[in-house]
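Before I ask anything, here is the structure I am working with.
Apart from one protein chain that is not included, each protein chain of the complex appears where it belongs.
Each chain gets a letter, A and B, in the order it is written, and its residues are counted from 1.
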Amino acid sequence: MPGKKVSLFVTCLVDQFYPEIGEATVKLLRHLEFEVDFPGEQTCCGQVALNGGYHSHAVAVARRFVEVFRDSEVIVAPSGSCVTTVFTHYPELLRESPELKDEVESLRNRTFELSQYLVDVMGVENIGSTLPQPTRVAYHDCCHALRDLGVARQPRQLLQAVDGLELVEMTDSTNCCGFGGTFSVKYPEISMAILNEKLGHVESSGADVLTAVDASCLMHMGGAMRRQSMKARPMHIAELLASGLPGGMNA
Amino acid sequence: MASKEAFLATVRAALAKGNDGAEVTPPDASPNPADDQDIAQKAEALRESLAQRRDALLEQLHRSALLQEWKVVFVSSDAEAREAIVDIANGLAANTVVRTSHPVVERLGLDEALETKSIHSVLLGSQSNDMQGIAAGADIGITGMDYLIAETASASLVAREGAARMTSLLPPVHIAVAQADQVVETIEDLLIFREAELAEESDSNWYMNLISGPSKTADIEQTIVIGVHGPGEVHLVVIR
Partner (left out) sequence: MPSIRTKEFTPRASEAINNPTIQKSLDRLANFRQGRTDSIEEFGQERWDEHTKRAKEIKQETLGHLDHYLDMLSTNVERAGGKVFFAHDTQEANEYVAGVARANSVKTVIKSKSMVSEEMGVADYLEGMDIEPVETDLGEYIIQLAKEAPYHIIAPALHKSKEEVSELFQRVLGTPAESDITALAGIARKVLREKFLQADMGMTGANFGVAEAGTIVMVTNEGNGRMSSSLPRVHVATMGMERVIPRLSDLATFLPLLTRSATGQRITSYVAFATGPKRRNEEDGPEEFHLVILDNGRSKMLADPQLREALYCIRCGACLNACPVYSKVGGHAYGWVYPGPIGAVVTPSILGIPIAKDLPFASTLCGACKEVCPLDIDIPRMLLKLRSDATEGPAGTRKPDRIESMMMRGWRMIVSSPRMFGLAGKVASILQWPLSRNKFMRRLPPPLSGWTKSRDFPTVSAKPFHARWSAMALPSEKGDKDGK
């Protein structure tokens, strides 16, 4: 893909909490010979406002997003839920701005989750990554990526092709992890009940690493894994794939 | 009636609002069976098609019936049917059976045959004051059935006369008798025949049962228990 340009939508969570995931994403894309640009005006897609029912806030933030990414031919994000906000929800969210209708339609069709873009759009089957040591990896299917974007086969494809990576299928990988955004804080007991079942499956899979396409779900799962001193550690798929590239994790 | 008009007016107002003020036009086609001139032809064509597929359908029926816990016996004559039924009753050490006068049962001469085994056979009907008691106290209920659905192993019966409902419901065992040439493939087929019949019938009230196996429940710990309120043992006798 020499010369192919993509714009990085890094997402607010990765920007502030997990900039390494952003770096890994850039490293991965450059390794595949993409030119990456980063529209510096970006902040957030508005998902938290949408999910909280703060419709008018979500509309304002969405309008801004459309503007920020207006000139980007292709937008790639290391997140399924943020891309879902654009892909699934922006048309409804911005329906009262009919002047933006065509633009929103165009926007949603050129915004992709990372693995979705690489596999489905660019036909990548193997990114050419070799892990420093053999690692058993379990993949958790994040809900929005899975059900809204149809992302399931693509991350597994990329993971399986990594040298030294043994992909294990854990039980009920498509079950929700219990994050659900503010749900995790508003209904923490229910959130943890759902999560503990998931963590049981992580444990019995024998995986060294738990990976997924969304940093938000990994923050929730990882936060409990750390608290419970579990053997497995969480790693975003971009980080995991990039760790096997020349130069390791350093850009 | 006041409540109906007010109710429908509320619905209409809701539709007008929900359609964003757009006019609510009546639907394109009226689904009234009386309007369907073609139903008789449709039924005829279906009958022909089913006749050609009969053997395969009976095989499918047999397979699904076993999966759905019917006990099934295929016979080639009325005499064999009678024998099979008497065997079942005898095997269950039945004392009393109740039956309907459905044509496929009526012609079998069951009463006499059962009497020879000291099994009392009663055509349930108005000659008895305590129909419910007799049916509830009987060991077996025998009914003729109208159609058989191969895909779902269902036997259908429109209650036309006598006490078909009780006969097939109250005793702990039900023997359903049907003719092989009444087999259809799907419930869709059955409903085509029902619609064709409705176009001809003078009574607009009717009650039909589709019976597809024994009564069951899984309401306690999702554990299946057979024979809750309806018959726990069901036999299908198919006469070719």
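The rule is short, and it goes like this: a residue touches a chain if its C-beta (ideal position, glycine included) is under 8 Å from a C-beta of that chain, and two chains touch if they have at least 3 such contacts.
What you are looking at is a predicted structure, and each value in this text was computed from that prediction instead of being measured.
Taking the complete complex into account, A:180 is the one of A:155, A:180 or A:244 that touches the chain left out.
Only one of A:74, A:131, A:161 or A:192 touches the chain withheld from this view, namely A:192. Where chain B meets the chain that is not shown, the touching residues are 1, 3-4, 6-8, 10-15, 17-20, 24, 26-27, 31-33, 64, 68, 124-126, 131-133, 136, 151-154, 159-166, 169, 186-188, 191-192, 194-195, 198, 203-223, 225, 227-231.
Residues touching the missing chain, restricted to chain A, are 10, 12, 14-19, 22-23, 26, 30, 35-38, 40-44, 46, 48-57, 60-61, 64, 89, 92, 143-144, 147-148, 175-176, 178-181, 183-194, 219-220, 222-224, 226-227, 251 (touch as defined at the top).
Methods note: only the chains that are shown with their structure count from here on.
Chain centres here are Cα means. That of chain A falls 55 Å from that of chain B.
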